[in-house]
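In this view, the complex is presented without one of its protein chains, the others remaining in place.
Now for subunit A:
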Amino acid sequence: MSNSHLFLPSGFPRATLGNGIGRYICQLKRITLKFCKERGSSMGMRDFLEHDLVDYASKHPSVVVYVKPRRNRSAVIKAEYCNGEEFWMSTYKMTREEIRKWLELCTTQNDGAEFRFRKMMHTDTPSIQGPWTPFSHRNPELNTASFPHEELSKPVFIPQSATDRLIELFKEQQHTLKSVKEG
């Protein structure tokens, strides 16, 4: 995540109305294809309208398709979604195939809103073990221990003293000498 994305709305993967738990609802309500009848930049869009639009509309009966010719403006796709979001994209100089693919994206996405995922998963039951307390995962030995307890009363960490270190070094030395003599 870069600094420029700090103010993007963020959250977890979500589906409007728990889409798919009940029945699947295509989130795209309506789509408006704007184009010019003369300009070259709209040629891909015109090709699309001529060859693929009827197929698209019959494949997605739940989407209302509006076609809006306008003079001397570049071609544009405007999609409106069930949650009220709008998704606008320019298809300036795009080919028919590109427009078909972008339209597929518009149809299948949740909404066009930019969104940063904090995690790529979401769960309604983050913990089936309940909230953590200082007593969770405690050593069961402690249940029957009687205090004062000699073992448990010791500090958890005692740093090694210089004398201990010397003794350890001496022992190591003896051990190596012994092994050299034997070997």
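The rule is short, and it goes like this: a residue touches a chain if its C-beta (ideal position, glycine included) is under 8 Å from a C-beta of that chain, and two chains touch if they have at least 3 such contacts; residues count from 1.
One rule holds in what follows: contacts and distances are computed from a predicted model.
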| item | value |
| --- | --- |
| Undepicted complex member, UniProt protein name, chosen from "Claudin", "Transcription initiation factor TFIID subunit 10", "SKP1-like protein" or "Large ribosomal subunit protein mL44" | "Large ribosomal subunit protein mL44" |
| Contacting the left-out chain in the complete assembly, out of A:Y66, A:F117 or A:F170 | A:Y66 |
| Absent-chain contact - pick from A:N83, A:T108 or A:Q173 | A:N83 |
| Selected residue (touches chain absent from view) among A:P9, A:G40, A:P134 or A:P159 | A:P134 |
| Footprint left on subunit A by the chain that the document does not show | 16-18, 21-23, 25-26, 29-30, 32, 61-64, 66, 68, 82-84, 124-125, 127-131, 133-135 |
